[in-house]
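Below are the structure tokens for one structure; questions will follow.
With one protein chain withheld, the remaining protein chains of the complex are depicted in position.
Chains here go by letter, A and B, matching the order in which they are written, and residues are numbered from 1 within each.
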Amino acid sequence: MSLTTDEVKQIAHLARLGIDEKDIDTYASDLSNMLKLMTQMGETNTDTIQPMAHPMDQAQRLRSDITEEINQREHFQSIAPQVEAGLYLVPKVLD
Amino acid sequence: MEWETVIGLEIHAQLATKSKIFSAASTAYGAEPNTQACAVDLGLPGVLPVLNQEVVRMAVKFGMAIEAEIAPYSVFARKNYFYPDLPKGYQISQMDHPIVGIGHLDIEVDGKTKRIGITRAHLEEDAGKSLHEDFHGLTGIDLNRAGTPLLEIVSEPDMRSAAEAVAYMRKIHELVRYLEICDGNMQEGSFRCDANVSVRPKGQAEYGTRAELKNINSFKFVEKAILIEVERQIDLIESGDSVVQETRLYDSDKNETRSMRSKEEANDYRYFPDPDLLPVEITDELRAQVKADLPELPTAKKQRFKEQYDQDDETATILSSSRQLADFYETVVKLSNCDSKLCSNWVTGNFLGALNKANLNIKQSPIYADRLAGLLRRIADNTISGKIAKQVFDSMWESDATADEIIDQQGLKQITDTGAIEAIIDKIIADNPDQVAQYLSGKDKVFGFFVGQAMKATQGKINPGEVNKMLKDKLK
Partner (left out) sequence: MYNKTITEQGKDLRAGKYSSVELTQTYLDRIKKHAGLNCFITVTEEFALKSAQAADKLLTTGNASLLTGIPVAQKDIFCTQGIKTSCGSKMLDNFSAPYNATVIENFNQSGAVMLGKLNMDEFAMGSSNETSFYGAVQNPWDTKTVPGGSSGGSASAVAARLTSAATGTDTGGSIRQPASLCGITGLKPTYGRVSRYGMIAFASSLDQGGPMAKSAEDAAILMQTMAGFDPKDSTSVDQAVPDYSADLNTPLAGLKIGIPKEFFSEDLNSDIASTIETAINEYKKMGAEIKQVSLPNMKLAIPAYYVIASAECSANLSRFDGVRYGYRCDNPGDLNDLYTRSRGEAFGQEVKRRILMGTYALSAGYYDAYYIKAQKVRRLISEDFTRALSEVDVLMGPVSPTTAFEQGAKTGDPIEMYLADIYTIAINLAGLPAMSIPAGFVEHKPVGLQIIGNYFTESRLLNIAHQYQQVTDWHQQTPKGFE
């Protein structure tokens, strides 16, 4: 199993991750090696095994429906790259 | 060729909780931008979600109402995509293990009942809002809505016309309000839908390629959007083209649907179980609790109204269309002890009319069931006529007074003393010799004139039946 440079570009786009053109081959080869490592799992039969998502076999705890948060807009927006009129600003979104 | 339309709906109902699905921030509508977006809603580094118990209860309630399987364990998953109104870069939703499984709902179109399958209903968080007013060519993001709980209700592709789709959407709308899990406010976006629409030659078993019409927020637009989309698809196929599977937006100004290419590009959502949340367990205890709290549902209520109150289908439908109205009606019947039809005439007639005119809902009504019942009692015991009752009703609408107080104050009590009625009629006959002559010469229509005069003389406080009878006797 190995990844082509096109596949690397495609997943980089899915992940919105800019990568240098010159590094793509390295990523392709690194990822291919990782995949090779991962295919080792295929040697073990797991047909009857339930996937394990969590170490703890517990159910989700539930929170009461109470509003406890206060308005901290100024505080939270003091670390934002660009805000105006209480809004976070981003380049134009086209629908 | 004859074409058949196939429609499935995905309805998003905003659950009527106080706080968000995974945080303790308020869900109240209309706050200043980003004042109700807490650390969790903003997706700050290190924050974690904790599930709101009310959201679970509401989903179970809905599941029971559509007679669906409720999953003993359901799982939240991350749906990954980048969009500025989605702070974490993923939406917490449910994929493989939704909380509500297969169920159904019956709709009525043209007097016929049809069962619509519901594939599933799952919980998810809403995204924020992009504001497109111009900020120097930039878009503003308001995350107040981010994290608001939604129940996404997915139907089977069981609807065969726009009318059926609207009927189904209305029925779900009625149901979620009945269950008090959603306020149903479509202007505020609390209830909206996506429609999957395709066409196929009549008789063909396979479905055609479908288009998904996104974010339709009124019953009218659902109908229009589907009709115009069906027309577009048929035109395409008949001119030798084919339908492309895509997301389309309905433009109500132009009455057309158009492709949303921006949403097409990356639809590999890479769902996987959210490791920050554990499986949601629905215990037998919770099921029993919810079941005990489950209100009588619209269909059952309508049937009961037909039987218990001897209502026709149309009136029963109106009365059972909302839980508040049905409760109001039943309270009026109980408190007034009047004929159920007198009550329904007044509730669906004057009462609803006045509410509509004033653009109010039942909760905002200035007249409660007890005052209306008091009025109906006075009609039933002949204290006032129906006509005077309307006048009393109007006065009640403007004040806090009871019907009895108004009748007293305004002296509206019906004249029942036959001697007094006779004197009035005698006077009318004496004052109008010309009309008497006309009537006696065979012009029956003039009879109405005498009745009118009697009413006028008593400001309507006279029993019309009594007047008729006496006039006929005197004018023989």
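Worth pointing out:
Quick note on the criterion: a contact is a pair of C-beta atoms (placed from the backbone, for glycine too) under 8 Å apart; a residue touches a chain by one contact, two chains touch by 3 or more.
Remember, it's a predicted structure, so these values are computed and weren't measured experimentally.
In the full complex, the chain left out of view touches A, B.
Within the complete assembly, B:D276 is the residue of B:E32, B:E69, B:D251 or B:D276 that touches the hidden chain. Here the missing chain is touched by one residue of B:P45, B:G203 or B:G419, and it is B:P45. Within the complete assembly, residues 3, 7-8, 11-19, 23, 27, 30-31, 33-35, 37-42, 44, 46, 49-56, 58, 60-61, 63, 72, 75-76, 78-82, 88, 90-93 of chain A touch the chain that is not shown. By the touch rule set out above, chain B reaches the unshown chain at residues 39, 42-51, 78, 80, 82, 84, 87-90, 141, 268, 270-272, 275-278.
Note that in this section only the chains that are shown with their structure count from here on.
In terms of their C-alpha centroids, the spacing between chain A and chain B amounts to 40 Å.
On the side of chain A, the complex with chain B involves touching residues 13-14, 16, 53-54, 56, 58-69, 71-73, 76-77, 82, 84-95.
By the touch criterion stated above, chain B contacts chain A in their complex at residues 17-19, 23-26, 32-39, 42, 44, 50-56, 73, 75, 82-84, 130-132, 135, 137-143, 249, 260, 262, 266, 268, 270, 273, 275, 277-281.
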